[in-house]
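Encoded as structure tokens, here's the structure I'll be asking about.
In this view, the complex is presented without one of its protein chains, the others remaining in place.
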């Protein structure tokens, strides 16, 4: 199981498509930086099929005023949770 | 009439949508740098509606091996033609 | 719909806060122009509409962000805040989610903006 | 389909030549790894497939580009060139348009690549 | 006509500097007056006097200097964008207590107000972004 990390918004960049294409069936995706916009209810549809494997970084949501706006299916983690995710995954792959 | 300048590929970035949204009915669009990929037959459809107002920079096509591959409706200009286009337009707006 | 008097400068802001420096450097250009007596309009497009969200905070390392700068716009007489309506919809936002009053622009109205200003800067 | 022996390093190249330095700096990482005896696979995704187009030239100011570097890959024993099939189609390209022999990967095959390498670098 | 260029991309990271330089040369060859190249955002890196690119690549910092000496184009660098990116001339180095400097003439550190004036006073301002 790998951890993929995405820092761009699906509303602005097509790179999320590359991340999705490269993800194995057990892999997880963590949204950071502008990527956390993907946790908004209107944008989370781009990540259909990742139920239970989609995470977003709390600090980046909070800085943007998005913390209370996330779709419930997205698991919000803080930076310690980010470290947890990297421990649990065999390796990480970043998409930017 | 304004000249809009786009340097990103419609295959990679959504910024072409912003350029199109901001263009008036007489405005022209010049594709430069990676934007010239938009002159390929498979990608030119993103610029439907710009017939006669869509240009691509020859030097950037040539460097990428794309010079002979453009859709015929795209007008190919060299850097002197780029200067011409800026002379003819009231002002320029860049999208990147 | 009556158009306000055209401004000298249209600054197009297409990036959200924190992720990059584009928003800050675009706002800086707008503030400087206004301080020098130019009439400035801001147009928030795409991801740029998230710059206006209520409830933004400093970054986790203490990065200031841009919301304090936005709150100063009125002091600089920058009152024309134009927002791409389609972008609000894409992000599921309404005017109540925004920290400042804005004028929503249809696609057609946006296409008239660059021609209505003497100078257009995109950030 | 038989899979080749997994390599140590997967370098994912997602940018075309000339527009940015990503392709060059990604290839440099691949060449260095190969020079140090590591087995390297390249995966061209999205716009990255245009890196392989025949007939590239120096830039108008004499910028070298990257096609000469690609021609050296074989000398460095980098022979696993993987290409996203969907990207070729998006750009309307066939293998005859490419300067080097490649292995086309379906979406499903791409999703197995990152797990099959000890290290993945994206450029 | 009176032209100005706004350059927002770093050299050796993206093509913006090459595009701007190529356009600049074409403008002056056409007989236009290229008043200023203004460097903002990552474009300020074009003023990095210590840049040592490979010898088979165009040397952009030198190329801007040549443009200045041959055509009198001023090379204006936004001071706020430059300081945070480590680009200081000798005077700013002293002011910030730093030993050494990374920007030198003909590049001049200047305020962002210059960009606005330039954009409104020239006939054409052309922006090259990353």
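We just call them A, B, C, D and E in the order they show up, numbering each chain from 1.
One rule holds for everything that comes next: contacts are C-beta pairs under 8 Å (C-beta built on N, C-alpha and C of every residue); 3 or more make two chains touch, one makes a residue touch a chain.
Predicted model, so just to flag it, every value in this text is computed and none were measured.
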Partner chains on view for the chain not depicted: A, C, D, E
In chain A, positions touching the absent partner: 5, 7, 32-34, 59, 79-80, 82-83, 86-87, 91-96
Touch list for chain D against the chain that is not drawn: 8-9, 21-22, 25, 28-29, 32-33, 35-36, 38, 118-119, 121-123
In chain E, positions touching the absent partner: 10-13, 41-42, 45, 48-54, 57, 61, 83-88, 92-93, 96, 98, 100-102
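We take it that only the chains that are shown with their structure count from here on.
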Chains touching both chain A and chain D: B
Centroid comparison with chain C (C-alpha atoms), farthest chain: D
Of all other chains, the one whose Cα centre sits farthest from chain E: A
Whole-Å gap between the CA centroids of chain D and chain E: 34
Between chain B and chain C, centroid-to-centroid distance (C-alpha), Å: 26
Chain centre separation in whole Å, for chain E relative to chain A (CA means): 38
In chain C, residues with contacts to at least two other chains: 46, 118-119, 122
Where chain B touches two or more other chains at once, by residue number: 7, 11-12, 14, 33-34, 59, 79, 91, 93-96
Every chain pair meeting the contact rule: A-B, A-C, A-D, B-C, B-D, B-E, C-E, D-E
